[in-house]
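One structure is given below, represented as structure tokens, and several questions about it will come after.
Taken from a larger complex, these chains appear in their original positions, while the remainder are omitted.
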Amino acid sequence: MDTISVGILGATAYTGLELARILTRHAGVAISFVSSRSYAGQTLSAVFPELSGLCDQTLLSLDEAGKRDVDCLFSCLPHAVSAQYCTPFLKKGTRVIDLSADFRVKDPAVYKKWYEVDVCDLDALRRAAFGLPERYRDQIRTAPLTANPGCYPTSIMLPLVPLLQKHTLSMIIADSKSGVSGAGRALKLSSHFVEANENVTAYSIGHTHRHVSEIEQELSAAAGKPTTITFSPHLIPMSRGILSTIYFQAPLSAADCTAIVSDAYAEEPFARVRPTGVLPRISDVRGTNFCDIGFTGGESGQPLIAVSVIDNLLKGASGQAVQNMNIMFGFDERAGLC
Amino acid sequence: MDTISVGILGATAYTGLELARILTRHAGVAISFVSSRSYAGQTLSAVFPELSGLCDQTLLSLDEAGKRDVDCLFSCLPHAVSAQYCTPFLKKGTRVIDLSADFRVKDPAVYKKWYEVDVCDLDALRRAAFGLPERYRDQIRTAPLTANPGCYPTSIMLPLVPLLQKHTLSMIIADSKSGVSGAGRALKLSSHFVEANENVTAYSIGHTHRHVSEIEQELSAAAGKPTTITFSPHLIPMSRGILSTIYFQAPLSAADCTAIVSDAYAEEPFARVRPTGVLPRISDVRGTNFCDIGFTGGESGQPLIAVSVIDNLLKGASGQAVQNMNIMFGFDERAGLC
């Protein structure tokens, strides 16, 4: 396998930092450029000293980056910004992995409802694979563009999709607990140490968080019929990780769920299912690309409960993006993802 | 109001430390003795240097403590141990506030099912008031014995009881997030800093945690009919605080819920209800005896959601115990509880 060249738009986001960390140790990849709207002209290692000696390239402006040619482009730009910078790369044949929400939602009306902007590039949207390898590996392999899923959705779709493909689930409630890096590196009071530490905050709970759009899209696709969810994210005083506690009704036992999902993921490199009644903790996946899943509950009319955990910056973002790159370019799917 | 004398059994628990902190600044109280099974013979301030100069008394053994006479006895001993040390005090007419589970569950069979021991003192159990002032203030005022509620139950009962007294609620799921002090000061791997930090752990979830017994007892009493709950506690990397996210179905809007509970607690010194859609955070109540409550959700068939927060060592334990003492002895209910 030859080495491929990659570029990163928005490299000074936390997802950009993680991408750079992974890609500098990936034997099949050479980082060709990194870019940033805010820090152009500085080196990436000046912004993130942890990359000193590993990635000391100067950050390009987005305009300069647009002139470069690479085999694979990653965009860590925010939604509504990302698509417009991805499109020119797509047009010149670059394969693109977009970590924003811009290409995740297939129905333009749904995208507009939740994100309050129009879809920027309808043609690209139609050709985009939804970047959940456990579900869409074949499409990803050949797609010009992969829309990397959101962090919360990844943690919720992975335990539910195999069940929904075979059984009817109802009354689905996902109560998610996330570390603060999920809110990004931008300064805001809710991410101030003194506000987030020794605290728990419920935000955008019920049916108001934008990730509802892609979660319901994918659950409905798996079920073959419209499927809704109640989704309640909470901010937890830790830097990284998501644990989702998912309640649902179904004509199944917890052991049935374990069997179905274990079977579905038997060959997956990054999904692990615990024995029934054993629940994963965030520390089981911290710093890795794994999603770990356990099932319990369901006795005496009680709801079934799935607990899933991911590192929000890895399987929830940059790790999964590299997993997708590995699939798209024929690398070992685990490459770089220790 | 004359000063009353109090004693504390199990003063070296975190609940004992909080009681000592509160009582040393309570103008109507003199601490007559403190006791400990493990540290008898040492001073309380040797165990907790924060109490230096505030409470330097020598810890008595439980046997020595049993010979003392006080107006009010607090027990911070664990369940199955506490009752046997409370009973002799009750027999000599001491008014007792027990922070363990030993007198909370009215049905001895239910207690035995969940705690796997027999009720120690059936007569005392019958005379015990359940120490939730917002619900049982009148009984508490004259009770010889008050059973201080559990921390999780307090956070769940306070938002739900006024609703259940007027309406039928169903499909109740309480997803609770607790700081590590809730697991006590005993050494265990799950409370080791490196295990708890940067982590979230779901434990005893579904219908398996002992607190289910008192929660269902009190929800059923409020509803006037058997009422069950799904209860899922999670361990969060912070020292103190509980946030409970409670999902339920009811023929009500979130605004209705806000109105009913605001009305019920209009005169309460330690319950605050936010406007509909505004949700409290743990930091709103940290270090205080408040329980703050907010309601949201309920649109388009989605469940209603209550979010409640308490400091697990104050409204969830020692603060509520002092509130109960204030009621029992005729002090201002806020005394000592800044």
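So that you can tell them apart, the chains are marked A and B in the order they are listed, and the count of residues begins at 1 in each.
One rule holds for everything that comes next: contacts are C-beta pairs under 8 Å (C-beta built on N, C-alpha and C of every residue); 3 or more make two chains touch, one makes a residue touch a chain.
Since we're looking at a predicted model, the values are computed, not measured.
For this complex of identical protein chains, the structure file gives a whole-complex count of 4 copies, while the figure shows 2.
Keep in mind that, in the parts below, only the chains that are shown with their structure count from here on.
Mean C-alpha position of subunit A lies 40 Å from that of subunit B. Across the complex, subunit B is touched by residues 171, 173, 175, 177, 179, 195, 197-203, 205-207, 228, 230, 232, 234, 236-241, 243, 245, 247, 279, 281-283, 286, 296-297, 299-303, 305, 307, 309 of subunit A.
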